[in-house]
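Read through the structure below, which is laid out as structure tokens, and then see the notes.
Only a single protein chain was left out; the remaining protein chains are all shown in position.
Chain naming follows the written order as A, B and C, and within any one chain the residues start at number 1.
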Amino acid sequence: MRQLENKLFLITNEEISIQDVVNKVVHPNAGAINTFIGTVRELTKGKKTIYLKYDAYESMAEKKLAQIGSEIQQRWPEALVAITHRIGRLDITDIAVVIAVSTPHRADSYDASRYAIERIKEIVPIWKKEHWEDGEKWIGDQLEKTAYPTGKPEEEHLS
Amino acid sequence: MRQLENKLFLITNEEISIQDVVNKVVHPNAGAINTFIGTVRELTKGKKTIYLKYDAYESMAEKKLAQIGSEIQQRWPEALVAITHRIGRLDITDIAVVIAVSTPHRADSYDASRYAIERIKEIVPIWKKEHWEDGEKWIGDQLEKTAYPTGKPEEEHLS
Amino acid sequence: MIKLLFFAELEEIVGSRELTIEKGELTIVELKQFLKEQYPTLPVDRAMIAVNEEYVEDTNVIKANDVVALIPPVSGG
Partner (left out) sequence: MIKLLFFAELEEIVGSRELTIEKGELTIVELKQFLKEQYPTLPVDRAMIAVNEEYVEDTNVIKANDVVALIPPVSGG
């Protein structure tokens, strides 16, 4: 277990400890740590979620999280990044993802953390299924999502 | 103690638990929690810090943190905000401040969290004294800081 | 022999996360054509394709023993 928890980029079935993810990016040269915590929201477009199930292509998802880490270090060379995403059943207010980014100065920590969550939503093979009182649905099968005619997602600027 | 720890806007002499601050903003309508964690950095402009001491006008500082919370809720009505700032002696990598902001959607959590740290640096009566091997100095007594000829800091846009 | 992986709604439509097909080299375009014939309801064109855990273009060629995953639009985070 200890080995798994030490991975900077981790898919897990267990509850995520914010402190554990933050500890991975603590550094004497870091003055700022930004974390993004994604939690399960009860209402989405007026519809009440009972619980979510997350599934992942685990080995590839960890590789893609690591790729996001590399992309961040190219843009913000002094940044340290750790990301843990949980899969399995999650109830309302449970933590699905924790991103932690440390940088010497605060502005970069915000920008790099924001970059990470946008890229997760573009390239990391993780899916959620919403369970409502009257049904269930894999999210990602949404009309507003674009198809990928080239088979490959392009790197996009944050909107 | 328990009562103090439950305050949304808190000045404390104790170590800050990130989880405790985050717990104060967890909510079924929140899908995103952004936290900013300020840690003690070893190097500032090439100078090596041994430790810091933070002091505060505690009662007023808590009021000003609460004011920042109100300002955020005016701008982002669905945001929940909690801020804890530590005072006393802090060593390298110790946590000085934790800001947690929850919102239904992620963009607002980043913007509101960033707003909070910028406002803390403008209006909250907290001071740090850097201790180096060869001396010490109250920060805030910096040349790049402007004087306040009107006696009152104006609300500024984030730079 | 090529190993195929299906996730999320694709897994539910195919009825299995993993399939093995007896093919030699073929392009992504050819694989997609094959899958459309086998599973007419499978939204193949809305999926990204990963070969050995890396996203690839439609023109890429799949070789024997590759692991090919159909990745529907992701929704992590």
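Just so it is clear, contacts are C-beta pairs under 8 Å (C-beta built on N, C-alpha and C of every residue); 3 or more make two chains touch, one makes a residue touch a chain.
Since the model is a prediction, treat every value here as computed from it, not as a measurement.
Peer 1: Check the whole complex and report which displayed chains the hidden chain contacts.
Peer 2: So, spelled out: the chain left out of view touches B.
Peer 1: For a quick check of understanding: of B:V21, B:V101 or B:I126, which residue touches the chain that isn't displayed?
Peer 2: Looking across B:V21, B:V101 or B:I126, the contact with the absent chain belongs to B:I126.
Peer 1: For a quick check of understanding: of B:D20, B:E42, B:D55 or B:D94, which residue touches the chain that isn't displayed?
Peer 2: Reading the full complex, the residue touching the unseen chain is B:D55.
Peer 1: Tell me, which residues in chain B touch the chain that this view leaves out?
Peer 2: Its contact residues with the unshown chain are 38, 54-57, 59-61, 63, 85, 96-97, 117, 120-129, 138-142, 145-153.
Here is the rule we use: only the chains that are shown with their structure count from here on.
Peer 1: What is the distance, in whole Å, between the centres of chain B and chain C, each centre taken as the mean of its C-alpha atoms?
Peer 2: 49
Peer 1: Which residues belonging to chain C are in contact with no fewer than two other chains?
Peer 2: Within chain C, the residues that touch at least two other chains are 77.
Peer 1: I need the residues of chain A touching at least two other chains; which ones are they?
Peer 2: 38, 117
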